[in-house]
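Have a look at the structure below, then the notes.
Selected chains only, in their assembly positions.
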Amino acid sequence: MKVGVIGASGFVGGELLRILIGHPKVELTLATSRQHADDYVYRVHPNLRGFTELQFTDVNPSKAAEQCDLVFTSVPHGTSVKIMPELVKSGIKIIDMSADYRLKDPQAYETWYGYKHPNPALLEKFVLGIPELRREEIKKAEYVSAPGCMAVTSILGLAPLVKNNLIDTDHIVVDAKIGSSGAGVKPTMSSHHAERYGVVRPYKPVGHRHTAEIEQELSTLANANVKVSMSAHAVNMVRGILSTCHTFLKKEASLPEIWKAFRSTYQNEPFIRFVRDRKGLYRYPDPKIVVGSNFCDIGFEIDERNGRLVVLSATDNLLKGAAGIAVQSMNVMMGFDETLGLRNAAIHPA
Amino acid sequence: MKVGVIGASGFVGGELLRILIGHPKVELTLATSRQHADDYVYRVHPNLRGFTELQFTDVNPSKAAEQCDLVFTSVPHGTSVKIMPELVKSGIKIIDMSADYRLKDPQAYETWYGYKHPNPALLEKFVLGIPELRREEIKKAEYVSAPGCMAVTSILGLAPLVKNNLIDTDHIVVDAKIGSSGAGVKPTMSSHHAERYGVVRPYKPVGHRHTAEIEQELSTLANANVKVSMSAHAVNMVRGILSTCHTFLKKEASLPEIWKAFRSTYQNEPFIRFVRDRKGLYRYPDPKIVVGSNFCDIGFEIDERNGRLVVLSATDNLLKGAAGIAVQSMNVMMGFDETLGLRNAAIHPA
Amino acid sequence: MKVGVIGASGFVGGELLRILIGHPKVELTLATSRQHADDYVYRVHPNLRGFTELQFTDVNPSKAAEQCDLVFTSVPHGTSVKIMPELVKSGIKIIDMSADYRLKDPQAYETWYGYKHPNPALLEKFVLGIPELRREEIKKAEYVSAPGCMAVTSILGLAPLVKNNLIDTDHIVVDAKIGSSGAGVKPTMSSHHAERYGVVRPYKPVGHRHTAEIEQELSTLANANVKVSMSAHAVNMVRGILSTCHTFLKKEASLPEIWKAFRSTYQNEPFIRFVRDRKGLYRYPDPKIVVGSNFCDIGFEIDERNGRLVVLSATDNLLKGAAGIAVQSMNVMMGFDETLGLRNAAIHPA
């Protein structure tokens, strides 16, 4: 299958290229970048030196589609909506990495993203690409919208509890910590190493846009209105997310009940691992252990004194939080083995 | 005044020595360490090279007291209770850095620390050394117990809200992030650079001992039983704490009301700064900006959608969280200018 | 083929396990560890969770050999010499990760390692496992000694120059920078995150043991006595080595001559990449770009003012500097495709 990446010079684009180059069912035929047109891909993504002689091109996205059976659109929020109508006309499969097709309510784009969605009819044609929750839909989809990195990390941690009606949905606190690659490739003062190194920067204590996505998905699972209180922090690493989800149990729930909720939701999932050990250094999920892999590690602990249930969920924001889950969705869409190109352990220590 | 540090080879001990060496009213006469007896202080604390020719000694604590008017006891939890009775007999002033005299309820030591307190009568003689909340008591105290680093950081952030009855005291979530110096000087697998670097390790998602201290102080301020749900995370830095305190407002509170609670509590406090800006990189507290200083930076944000109030509080765990606040208490005890030896800005960027 | 790792709980052992688990021609049958006997491998190497249910065992090395066709011995220097004679008797193939069989002159062990080699006759039976320089010998070898991490990084950078007689062999300066995993898994004060973070620690400005190995190999290539002046620095990362090799040209050498020396030495080498670009961020080798891969990236620059030739060589110390090159040697020994289990790009950025 011929696959291309539109907007391939960013961090997510680079990871898509890396995975697709190693994917046994895929031929990577296209990587577009206006800024780097004609440059070798490996100059922008130096880790790919020796793996590809592909060059960036600056072709029109819809033309680009002529060379591909499926494209990943990895362009900024607000840009994707501009190129999508024409791309859709071209008849190829599309996996969009931006936020532009994640929310199903057009009004939500005005509330959370500050723009009026220009092609709201397309919103319902895109399936949110979380295979663990929407595998059957993805199988049939032509268009998939990859979830936000902190959104999917938090959703996967909370879904079993909400689905099984175990927690108070008015007091869900998501305290997220993320590495610097999450802010994208563009250099700014806030991404300057001297300013970004060593921070625990609460860059979005309230109002983070991923909240909308988390509430949308959890409300669907709960069949009720779920409220999420999210705060996002930048910490001193390049990759990785830890979502610490503080929840309060509706009634006293036993440990086996909680385990059952998690196990029944994620039975046989190839990219979910449960981490809750009595000994060892890594008794709970930690981004350090998933960086470089497509895993979402999930663990939890009960605070009996207060009826609190803390769920911990860790991903690599560029993989399970972006390029990895997108390729996983592609595998599902195409009927491939879902783990193709994605089944590897992180390196440790790193 | 002659001052000594018992247990001076650890991280807190080192910071006490550094501050005391530069303190204009103090003569540092003693630094004890069994392990490093007879070594020059600057071999263990290499930053002090050129500042002191003092050597560690291994004298008995009570004998040590003969050389000092005031001592800081900077020994591990469980050790302090052993040396304290004899030290107290010696008649000098004492500032204890351990947890052994922070909690007022002897029973709490069995619950939280797993030991039966051997000299419970001493508990009430120690004042918890948070000048912002107990200045008048400290002025009259002979014995001060320095607060836990994450405890004081969280307490200072939450005190104004609890005192002014603004928040639901059943749903207070404290999500704390701390650097590696917080775990102490002893090398372990969990402090190994290769294992500790790049983590967001939820090392104590429930049951952190500082919870007891936070609940004790907030309950006193509220004159009611306050419940705190705390989770502690290790992040990739050496120093610093950010406490993200997620609270829910009792009723809709206006921004001026909240500001008033903070301002009235901390008016003229020399080591509290409010950080809540509309622009700039550091619009909220961040440990990066307080590391190396004795400040507690406090900010907040309202999540109107959910009635949440997020309070952010940042300190240097070894300074405002330990050695700095202890010297501040000493200044208060002795009637010195409270900022002596402590008034300096952090360096930036670092 | 059945393969085992003796001493599998350290950092190198963990990487051997990870690679061998994913190696298509190998069945991993054994991982020994005295300390962790009966523990699941994934508790010590948490990245392997979900990849293996193997448990550590504490069997006698020679017995262990009964379960394997080939073993990697990944035990400390000085321990390997003790278990080797019996292992050799068992008749299986061996790849030793320690320094105990790298030097060919028994006397060198007294000079550099401070012990008298107890089985010097074995020294000549071990081939130093650098496929780029000794592929034909490795093909025929029963026993391979994996090179030191900083040694092989420096040797690969300098070999083409020495072999082609281009540089003054009395003034070769190797300034090496290495991450914290290079010091091994044992926690010490020097590996404590709080002490190790942010350093540029010249931990061995003279007398580093890898000097012996570099001189041995370069002298062989030069057919003359080559002197190497090495200094080793610990820097703030977990993995990776950069060797900056400052050399002085014997006579004015043109750029094409130097290129020719490198290209002729490493033509078609699967794990050597040349990095010397006019633009881009990564114009020279940088450990950041090889961490997680088996590449040795090599670049150079000429300082015309002083007749200096600076060679830059970067590896992942646990892969091309240890486990990776060892498996590469195994592939060569066994007649497998040399890149099996080893051909992957690093992730970027990370």
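Every chain is named by a letter (A, B and C) in the order it is written, and numbering of its residues begins at 1.
Basically, contacts are C-beta pairs under 8 Å (C-beta built on N, C-alpha and C of every residue); 3 or more make two chains touch, one makes a residue touch a chain.
Owing to the predicted nature of the structure, the values given are computational and were not obtained by experimental measurement.
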item: Where 3 copies are displayed, count of copies in the complete assembly; value: 4
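The working rule: only the chains that are shown with their structure count from here on.
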item: Mean-CA-position distance for subunit C and subunit A (Å); value: 36
item: Cα-centroid distance, subunit B relative to subunit C, in whole angstrom; value: 45
item: Centroid distance [mean C-alpha coordinates] between subunit B and subunit A, Å; value: 38
item: Residues within subunit B bordering two or more other chains; value: 189, 194, 197-198, 237
item: Touching residues (chain side subunit C, partner subunit B) in the complex; value: 11, 179-181, 185, 187-189, 191-194, 196-198, 237-238
item: Of subunit C, residues touching subunit A in the complex; value: 11, 14-15, 18, 21-22, 43-51, 181, 238-239, 273, 275, 277, 279-282, 289, 291-293, 295, 297, 318, 344-350
item: In the complex, subunit B residues that touch subunit A; value: 170-171, 173, 175, 177, 189-190, 194-195, 197-203, 205-207, 227-229, 231, 233, 235-237, 240, 242, 244, 246, 248, 281-282, 284-288, 291, 301-303, 305-306, 308, 310, 312, 314, 349-350
